[in-house]
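I'd like to ask you about the structure that follows.
Removed: one protein chain of the complex. Kept in place: all other protein chains.
Entry: chain A
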C-alpha cells in the first residue's frame, strides 16, 4: 500500500498505482469493512492535496461502492426468512448501536419482510444509517474542495459519480424495502421537502454529524407521515415543523444540489468554475431529474 502511495504521489493521475491499490484490497481485504473505512478516511488528506488527480477520486468511488455493497448485503441478510444466512453482523461497522431504538423502526422493518417475525437488530440500524451518512460525508468533502479550490473539473466529475451512486442506491433500496413505503427514511422525505422551500441555500455543512440520533428525532416527529419517497408536493405542516429546529445534516438531494450550484455561481470568480457548475446543473437536469 505504501508503494502505491509513493507511486501515486510521483506521477499525476497514475492509473497503474491506483489499480494496483484496488487489486490489493480486492485480493487481500475482500469485504473488510474496517479496511474500507480506514482507506476512505486516510485518503481524504491525499485527495485534498491532489485535487486534479482523477485516479485518486476514482479510488474513493471504488471504496464507496464496496462499502455500500457490503453494508447493503448485511442489511438485507437480516430480512431473509433464514436469518442464519445473514450473520454478517460481526463485520458491520458499529457506530454504537442505539439501544432503545424507537419501536417505529423495528415494526417498519419487520413488516417489510413479511415471513420473518424477528425484530431488527441494532446492527441493522447501524447499517441502515451508515450508507446515507457515507454519501453525505463524501458530498461534504466534495463541496469543501470545490469551494476551496475553484476550477478543477475532477472535483465536479467526482460529485457526479457520488450523486449518481447515491441516487441509484436510494432508488434501489427504497424499491427493495417494499414498494416505496419509505418508512425507513422519514428524514429523507422531510428534509427533501424542507429543502425544496429553499432553492438557494447551499448544502449545509455538517457539524458533528450524528445521523442515527437525528434520525430518531425525525422518526418520532414524522410517525404519522409514512409518505412515499418524496417526489410529491411538500406538505406545509412538514415545512413548519422543520422551521423550528436547527438545520439537520441532510443527505444529498436534487433541490440541495441545485442550491449548491446556485451558491457556487453566485460567488464565482473563476470562469472555469462557472462552466463546471453550469455543466453539472445540466447533467442533474438531464440525467437525474426525470
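By definition in this document, a residue touches a chain if its C-beta (ideal position, glycine included) is under 8 Å from a C-beta of that chain, and two chains touch if they have at least 3 such contacts; residues count from 1.
As a convention for this text, contacts and distances are computed from a predicted model.
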Field: Per UniProt record, name of the chain withheld from view ["PAT complex subunit Asterix", "Ribosome biogenesis regulatory protein", "Synaptobrevin homolog YKT6-like" or "G protein subunit beta 5"]
entry: "Synaptobrevin homolog YKT6-like"
Statement: The one of A:21, A:50, A:136 or A:281 in touch with the missing chain is A:50
Message: List every residue of chain A that touches the chain not included in the displayed model.
response: 9-10, 12, 48-52, 147-150, 152, 267, 269-270
